[in-house]
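Handing you a structure now.
Removed: one protein chain of the complex. Kept in place: all other protein chains.
Coming up: chain A.
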Amino acid sequence: MKPIHTLGVAAGAVLVGALTLSSARVPSGNQDGIQVGAVASYQFRAAPVNARGVSSLDDLRGKPVLIDFWGTR
């Protein structure tokens, strides 16, 4: 029985290690994506509604830009 118990402990250790690594890799909320201090740049593939000739974020330099992510449903 002892070998089995040892195996079980070893497997458990591997599992805990894997979970630890896994949780370290999984970003949570604000940890992922663009960060504060980064310079944002994006060229729109299709003109946004009400774009008025604006085709990229660079076109908007000189004023603050609030990008709001939401849904219409």
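Structural remarks
Heads up, the rule we're going with is that a contact is a pair of C-beta atoms (placed from the backbone, for glycine too) under 8 Å apart; a residue touches a chain by one contact, two chains touch by 3 or more; residues count from 1.
Here is the rule we go by: contacts and distances are computed from a predicted model.
You can't see one chain of this complex, but its UniProt record names it "Thioredoxin-like fold domain-containing protein", from the set "ATPase", "Multidrug ABC transporter permease", "Aminomethyltransferase" or "Thioredoxin-like fold domain-containing protein". Listed for chain A, the residues touching the missing chain in the whole complex are 27, 29-42, 44-55, 57-73.
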